[in-house]
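A single protein chain has been removed from this complex, and every other one stays in its place.
Up next is subunit A:
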């Protein structure tokens, strides 16, 4: 079965015209000092205000609203003071896709996608008896009698099997955290900016072996928002609209609780399908991508993405990380803001605005020269999604 393009009608149907986020660095310090700067709605509001200002639009121009997964849709709309003609609730990448779908089908012209999360000050747990979503996601609770919990443990299991199957080393995986810290050292919005070496990585403690502390994302408070508008309108109101050029998705749900999709093929078939669909829709391939952004709750996502989305041969990710490189000066600039590991853990949302900034050419010291196409990938809970942004 060949499905060359996921949704050809959505190609360049909509563009990002505004981006905004809360002050992650300031709120990290305040949270660590015991303060609670805002709740999830407050962070969402801050991000939305910044994105609206960036777009130059008025609030009345927004006729579609998508709330991220950590805020109730109705309450978010109440806080923002928006009564849209179309609305939805979705995660980072699917918010972008659904905004494009709504715009292309005429349900909305200007969609605000808004995320706010007070996960640090609220003490959200991603493992143990209060693990977030534990009741909904069977793999979080089913294995508790044997002491398995936490998303980190799932990726630790994945990497253990993967490094055996592909011959990758822990030090090669360490290149991911080192590269992203290299990028974040040049990003004033990043929470962790001190450069590290592979030796630092190897010396850091294990949390769930074989994963080290530096393989784990941060847990911090914050918000992110984007304004997405119909393409022709976007060209009229915005000097540097960033178009959604390619979309692809493929899911692996069967066998999820016993971890079959991630432990036997490392999501590879889903990633390859999603990649093929998005490249077909975009009209080009991985060789044309200038910057890669990978959803990195754990560093392990990155080698899997390099292989799954066609940046190197299957089995070559370790070598690619070591020899070609994904950090500053490397052949494939990846997670150029520092990602979840070093910039901010906004569950994929901050990656979207980093895509836009690179394409606008506003990244300052970390700007990748002549950036034309940026690729965002995620493989979370069985969904492989591939999204390509272009100027």
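Keep this in mind: contacts are C-beta pairs under 8 Å (C-beta built on N, C-alpha and C of every residue); 3 or more make two chains touch, one makes a residue touch a chain; residues count from 1.
We take it that contacts and distances are computed from a predicted model.
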Which of "Acyl carrier protein", "OB-fold protein", "ATP-binding cassette, subfamily B" or "Protocatechuate 3,4-dioxygenase subunit alpha" matches, in UniProt, the chain that is not displayed: "OB-fold protein"
Omitted-chain contact residue, chosen from A:42, A:69, A:210 or A:361: A:210
Selected from A:29, A:83 or A:257 as touching the chain missing from the view: A:257
Contacting the left-out chain in the complete assembly, out of A:98, A:117 or A:149: A:149
Residue in contact with the excluded chain [from A:158, A:220 or A:347]: A:158
Touch residues of subunit A, complete complex, unshown partner: 125, 127-129, 131, 138, 141-150, 153, 156-158, 160-161, 164, 205-210, 254-255, 257-260, 263-264
